[in-house]
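The complex appears here minus one protein chain, its other protein chains still in place.
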Amino acid sequence: MRRTREPGVPVPLLVPAVLAVAFLVLPLAGLVLRAPWGELGPQLAGPAVGQALRLSLVSASAATALSLVLGVPLAWVLARSRARGRSVLRALVTVPLVLPPVVGGVALFLVLGRQGIVGRWLDQALDVTIPFTTTAVVIAETFVAMPFLVISVEGALRAADARFEDAAATLGADRWTTFRRVTLPMVAPGIAAGAVLCWARALGEFGATITFAGNFPGTTQTMPLAVYLALQQDPDAAIVLSLVLLAVSVATLLLLRDRWLSRPGAAA
Amino acid sequence: MSLTADVRVDRGPMTVELDLEVADGEVLAVLGPNGAGKSTLLRVLAGLLPPDSGRVAVGPETWDDVLAGVHVPAHERRLGMVFQDHLLFPHLSVTDNVAFGLRTRGLGKSAARAAARDWLARVGIAELGDRRPGRLSGGQAQRAALARALVGEPALLLLDEPLSALDARTRLTVRAELRRHLGEFPGSTVLVTHDPVDAMALADRVVVVEEGRVVQAGTPSDVSRHPRTDYVARLVGLALLPGTGAGTTVRLDGGGRVAVAEETAGPVFVAVRPESVALWPARPEGSPRNVWPARLVSATPHGSTVRCELDGEVPLVADVTATAFAELGLAPGTPVWASVKASDVAVYAR
């Protein structure tokens, strides 16, 4: 098959697109230009940076995993179930997208805190306290990031042709088998894209985390918290930490893009 | 394993109410315009849509019985279904697509694959098993879809417009193959189509559905010779004659020869549309290559034309205007001459 030549980009699209790139990239360029490269070594050598970075990566990945386990089924329900009240459910699910994360953190306290509706019971019956633990970091990040996954996956499910599920049913597959063997593989690119969004959002999470999980190096101080606190005292250190976070996330996204997000190539 | 279905489904303003029986080995074509309720019927038979009332039974098994509260879900019905645009799972190889139904019903992986490969050979695409469906042509994909539907030895085969997504040339060959496979299939088949040629070529019996109801039922030739409604007349007024092609001539199985425009060879169908047939009181002058003496058997007016059923060496159906019918002084038993241009004759491999 011959490829047709790429047509040029129309000017009314090109100009705003270039502005958008400038708008998004220039602040990053600012960080890079302003970075105290000489201090980079000593700043990074401190144990706090590695600790915060490791915690960030672990907790964002855990939050993504939790979002996948809970969010994909939720997306299925939103996309496929015919139950009434689905639109209300969808609106509720997207609330964390618009809620200021700090408020989200307080809301988590009201449920899972020591005095919270569920947390009180956990504390008294099981002697489990969630706030100020790494678990709390994962929960706060999941709360804020899962809607991104749910929305992406629901969109992918809606775009997928439901008649494939009919075809699977005529081939003897019950709904669960159909979900596992047909639906899930078919929307895999959408799930991967949603997971990446979710992970990126979790990695940058600040407000809900610092409120619900607090800030303690090694347990709950993720990179964004470290950046914020560094900014209080030493802006250069904050820039260095930001660059580390930036480099790690860009590297991870590029890697994932190559491995997961590219469309599966046709078999030879 | 014959199918009996007597179901009613309320679809908004329209009610689909159909009563069907299909014997073992029989192919029933459900013919009708878009929106007539054909697909609804198939979804009910497949178990994808519960009927509002009625029963569906295949052999001794009751699949739906609204009064008794029985509804066997699709995945528990022993059926195979072929969809218009094949719906092969894009993430599985062709072999795994065909093996899918066997796997869900508990067969081991290698046994399922072996059976799948066997069926791919039977539909003539053995060498394509490792491909993804995206890399098959339309005809190949529809063959794979047929293999996927038949591999599980279903009691009921449902075909939903199986040829309409194919281009004209591919359609001819796939139709001929489908006819062969349907001939070997021991269960009941329901074929939904809006193309009368599919119905004529593939079905033992035809039911014509309009607005959710059967308007006519019978063998394909019955229906085309005695259309009960205008729609049926326009739709199925087609004489379909089996014969053997050699060059630009087809020798009909029932005797007689038909000149055609394109070269053919082997077993074929000759199809003549009734509006292509001209009637003459005497042998026409000039040199039309297809001229046959005939005798009028029956005449059925519909709209401004009259459908004339002709008997003779070549049995044909002709549509003539009411005026011409009167001028020819036609009455049952009247001898006439019928002519058809070679270029108006369609030929299908069978």
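Annotations for the structure displayed:
Each chain gets a letter, A and B, in the order it is written, and its residues are counted from 1.
Simple rule for what comes next: a contact is a pair of C-beta atoms (placed from the backbone, for glycine too) under 8 Å apart; a residue touches a chain by one contact, two chains touch by 3 or more.
As a convention for this text, contacts and distances are computed from a predicted model.
Selecting from "Peptidase M48", "Molybdate transport system substrate-binding protein", "Succinate dehydrogenase iron-sulfur subunit" or "Tripartite tricarboxylate transporter TctB family protein", the unshown chain of this assembly corresponds to "Molybdate transport system substrate-binding protein" (UniProt protein name). Considering the complete complex, the chain that is not shown touches A.
Although one chain is not drawn, the whole complex shows that of A:Gly71, A:Pro96 or A:Gly113 it is A:Gly113 that touches it.
Across A:Gly71, A:Pro131 or A:Pro147, the single residue that touches the chain missing here is A:Pro131.
Those residues of chain A that touch the chain absent from the view are 106, 109-110, 113-115, 129, 131-132, 210-211, 213-217, 220-221, 225, 228-235.
Heads up, the rule we're going with is that only the chains that are shown with their structure count from here on.
Annotation: 53 Å between the Cα-based centres of chain A and chain B. Listed in rising order, the residues of chain B touching chain A in the complex are 43, 46-48, 73-77, 79-81, 83, 87, 89-93, 100-101, 104-105, 130-132, 134-135, 148-149, 152, 158. Within the complex formed with chain B, the residues of chain A that make contact are 161, 163-164, 166-174, 177-178, 181-182, 185-186, 188, 264, 266-267.
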